[in-house]
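Left out: one protein chain. Kept in place: all the others.
Order of writing sets the chain letters: A and B. Residues in each chain are counted from 1.
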């Protein structure tokens, strides 16, 4: 109530809508007219349409991870996560300031208690929100690439070789001349995997690579970002166990370690760990069955 | 009739109804949503004899998960094939020069397997359009790659010759147990989920294993019951202590506990017990029709 009253007298409030209220009204939304040229029409075709320039078939073979998840794991996970009369666990949200103070009117909201970042609500797991692996992202940071820029070619090629997806460049965000880090300079590569590429990579990792790493004791128990995404790191020595690299070792003289993040739709790390264990990833602190 | 009682759930009105639909068999009566009413009734009788009649049973739903991928229906396999061909057509040219360096033995074998496309001869006329050759690929068509392998390849099922120069052949997706239709074998129907059913009267009546339970947790009863039925040489995974279904039968309330057998052998410990591993469709033939209809949704589609 107080806020609305104040707004009537405030000149700043009127500007928030994004357009001028002085007649005649001029909208401030800018339109790039050059993008409306007819030669760009084909860009607007969605990429899953065969007439699009970027068309690429995605469902090219039976996806055995997805099939296993649909046929067996989904109902098992639902039973596993069932809680009777469970309620929504509200996450920490941004807090309002003292409503009576006029000075706090347009201030940013206060940080939430505890963790310092807003967290999501955790809903009880039912038939519609069973945790699911939504993607895997590989992130390769090569620190030497600041000094030897040609290493960026090797990093991209290594990820492309392993995942069969064209990588995107990673650029440094800060300037630190003592580390020879320059803002905007390339220093690695990253790949986002979904669908059949993701399944293929997951199978290679769990069936061929991880069992052969002697030092691997399972996914570390501390791994996880509190939002249901679990990460592991691979060393350059581990990377050579990928069959795609192993059989062409002379073509990849420089190998780089990288981080693998498993993105899940689980709201908590514990749920994400259970999901990943069901997909064949071993965990460090796995309790005895 | 039922609706009236729902509005006025008094003791006197519920009594004649209770005779008509006794609580212990309320699942078998096919009213749309009888639970509300019966909950109220059972609460009225919460310390009465009705409560005691409902015996708690732990029913074992033992699954053998699929070992191999599902058999694809014709439509799906054709669709995948079509997409694969499109993918080959749209794929970038394979960088042969990178993986098979010139002058190596591997490159020679690659060249033997992959013939070059027709050269774009300027003196020739091409009816189907001129070939566009880049890196020994005609960019107009799909790319067919045959990579040299360090072993011989063969078709599924053929095994001949010496051990050393035998081609690498994938194992057959059907097993001897399928050929002889041995329903007691864990190796049958590898692509399907199998369920354990037992019979105590030499195969007249088939049912999931049932164990009565008195104050022991349901899943413990099911696990111990499994060892008692099939021996201790079983490695199983108990998905959850939570029951996944409740079914009212003449024996009492059956609470379904889901276990998955992962390895080991199921050997019947009792002489009179016969058992079978069945797919969901075969279950329909072995269980009574009403019972199967009630539990059908628990079965995996594959």
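As a working rule, a residue touches a chain if its C-beta (ideal position, glycine included) is under 8 Å from a C-beta of that chain, and two chains touch if they have at least 3 such contacts.
Just so it is clear, contacts and distances are computed from a predicted model.
UniProt lists the omitted chain of the complex under the protein name "Large ribosomal subunit protein mL40" (options: "Large ribosomal subunit protein mL40", "ER membrane protein complex subunit 8/9 homolog", "Cytoplasmic tRNA 2-thiolation protein 1" or "Glucosidase 2 subunit beta").
Contact with the chain that does not appear here is found for just one residue of B:74, B:204 or B:271, B:74. Touch with the chain that is not drawn comes from one residue among B:167, B:203, B:228 or B:241, which is B:241. On the side of chain B, touch with the chain left out of the figure occurs at residues 35, 39, 42, 51, 54, 56, 65-70, 73-76, 78-79, 81-82, 85-86, 89-93, 95, 97-99, 127-130, 132, 134-135, 139-143, 156, 170-173, 175, 186-187, 190-191, 213, 215, 217-220, 233-235, 237, 240-246, 253, 255-256, 260, 262-265, 297-298, 301. Mapped onto chain A, the footprint of the missing chain covers residues 50-51, 53, 55, 59, 64-65, 67-68, 70, 74-76, 78-80, 82-84, 126-128, 130, 150, 153-154, 156-157, 160, 166, 203, 251, 253, 270, 273-274, 277-280, 282-283, 286-287, 289.
Throughout what follows, only the chains that are shown with their structure count from here on.
Rounded to whole angstrom, the centroid-to-centroid distance between chain A and chain B, based on C-alpha atoms, equals 31 Å.
By the touch rule above, chain A contacts chain B in their complex via residues 50, 55-62, 64, 67-68, 71-72, 75-76, 79-80, 82, 248, 251, 289.
For chain B in complex with chain A, the touching residues are 65-66, 69-70, 72, 76, 79-80, 83-84, 86-87, 90, 98-99, 193, 237, 239-240, 242, 244, 258, 260, 300-302.
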